[in-house]
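First the structure, which I've put down as structure tokens, then a few questions once you've had a look.
Apart from one protein chain that is not included, each protein chain of the complex appears where it belongs.
Chain lettering (A and B) follows the sequence in which the chains are written, and residue indices restart at 1 in each chain.
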Amino acid sequence: MNSRNISYSLRLFEEFKASFLKDLRSYFRYPAWVIGEFVSTPLWFFFFALGVTLFAPVASTTSNVHGLGSGLTYFFFGFVFIILFSTSVWGVGQSVRNEQTSGTLEQFFLAPANRATLILGRWARIFLTDSLIIGYTTLLLYLFGGTAVAVLNPPLFLVSLALYELSLIGFGLFMAGLTMRIKAYNSIGNMIFFGYMILTGALFPIAVLPTPVRYFSMVIPFTYLNDVMRHAALGTPTILPLTLEYAAAAVSSLLMMAFGFVAFNRIEQDARVKGSIATS
Amino acid sequence: MKRDVQALAAIFWKGLKHHIRYPGEFVIFLLLPFLFTFLILGMGNAVGGTNAAEYFATRTGTTNIVIYEILGTSVWMTSWVVIEDVGAGIRDEQIKGTLEQNFLAPVNHFTLLIGLSLTDIVITSALFLIVVGVSVAIVIPSNFLTIVPAFLTLLLGLIPLFGMGFLFAGFVVRFKEPYIFIQIVNLIFATLTGTYYPVTFLPYWVQFVSGVLPQTYVIDDMRRIVIANQTLVSLYGSFFILLTLALAYPLVGYAVFRKIEKRAAVTGEFSKY
Partner (left out) sequence: MNPVEVNQLSKTFETREGGLFRKVPKKVVAVDAIDFSVPKGEIFGLLGPNGAGKTTSIKMLCTLITPSAGDAYINGFSIVKDQQKVRENLGVMLTGERTLYWKLTGQENLEYFAALYHLDSAYAKKRILALLDLVGLSEREDTLVENYSTGMRIRLSFVKALLNEAPVLLFDEPTASLDPQSSHLIRDIIRDLKRQGYAILLTTHNMEEADALSDRVAIIDHGKIVLLGSPSELKQKVKSSDIIEIEARNVVEQTANALQSFSEVSKVAITSSTQGGETQLLRVHVEKGKEVLPRILEFFVRKQVTITKVSFIEPTLEDVFIAETGRSLRD
């Protein structure tokens, strides 16, 4: 091993760091996008919150959500879940499509770098910027909504968040592979995104859904991931007994990670056979 | 005039061929109004419980929640498509590298702007008819024929939206990043124009701003026509306002676009990626 090459043990980290820095620099050099994300995220929340107040008891504009706690904080966490989930579908998932369109995907695949580091670097940047946006929205909610958002059980919340992020990385890898396969990614991405919002208890409890649909929700891993995070934040009761639900969340996170890596690899190999890595 | 129509037709067919190759976009547009409506219904039921419809009726005057929300959402989606396509169509061509080629051709730029978005708008309007038609046919079949005057209201409302699109096209030429900007603007419009709730829900000073947006009248009129069975004639007041907006917005929007375009020709903005 000569001194001009990084040692094997550090290679993955250096690839990840390079990918993260590349993404971070590019992101902040599009000030319109930065400002846009910071402005539009609270706007979406406000827009839906206003619409929902039509259904609240006439005497008050907010209410308990299905007996589960304050409407605003309930929905706020719903929006946190949506922001996090959009990382998979639009952030990580579309990163490959963006690289393909700009012509840089082939350059990445030419290099002897681990494919996952491209995805992980993007994920890390989005995690950082999403955290800033969520923090900022929390502040706005306090200043203009008079609602202080607090997490009841921080350690459990962090564990839930870690499981959630693992799932997002895995699912994001799968979505990233999908963009190499399917040109009409936007349509599929939208369907998956809406499916997530309606079926996984992100914005309202799955108890509100018709029974057959509810059973379908219960086989979606993100239903439990949302549920355990909300439980840790707000103390809401869980769909399944707590330990079982955490076990389900943990197992599904690991399975999604594995599935994501395998799917991405298979799709990449297929793209090589078809010669479609560069096709946008 | 004949050459401009020819050019418009050419641009229209180019766009149509593109859409036929990517039919997924049609499907998503068909589904989005329903998806947004299901979302708000789910959230509403979570908050209002078994009395959710009653609380809704107290505030809106109707228990026909599904049609009420689908009309609002459909107009919002259509408005989004019009503004984005006219506004961002130029940016799309810029990214593809074909904008300069388009501008080199001896085609009136007004025609080009309209043409770049015409296919999407025609398709979106047709899909709107399908979405609203299917919903009304299922929920209030007795009012099915009201979708005709409702659609005419939408068509009138499209004209000022074109004008807004020209305005954004100008900003896009200057600032380059249209989509996030248009997303924010469309969100603000959705909030101000009564997509999910009556405009009277908003503070008075906000309602004043809502009053200059064409979508406000389109959504409200459509709800009155389809749900309350009112006639076009009875809504002459808001039609007059819509007509005025249909004159004002395109004039102002195109004037702003031309000004920015002239400046862009000096600074070389069109070539800049």
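Operating definition for what follows: a contact is a pair of C-beta atoms (placed from the backbone, for glycine too) under 8 Å apart; a residue touches a chain by one contact, two chains touch by 3 or more.
Only a predicted model underlies this, so the values are computations on that prediction, with no experimental measurement involved.
**Student:** Contact with the hidden chain only, please: which chain A residues?
**Tutor:** 3-6, 11, 14-15, 17-19, 21-22, 25-26, 29-30, 102-104, 106-113, 269, 272-275, 277-278
Following the convention adopted for this analysis, only the chains that are shown with their structure count from here on.
**Student:** Within the complex, which stretch of chain A touches chain B?
**Tutor:** 30, 32-33, 35-37, 39-40, 43-44, 46-48, 50-58, 62-63, 65-66, 71, 74-75, 183-184, 186-188, 190-191, 194, 197-198, 203-205, 208-209
**Student:** Spell out the residues on chain B that touch chain A in their complex, using ranges where they run on.
**Tutor:** 22-25, 27-28, 31-32, 35, 38-40, 42-49, 51-52, 55-56, 58-60, 175-177, 180-181, 183-184, 187-188, 190-191, 195-197, 201
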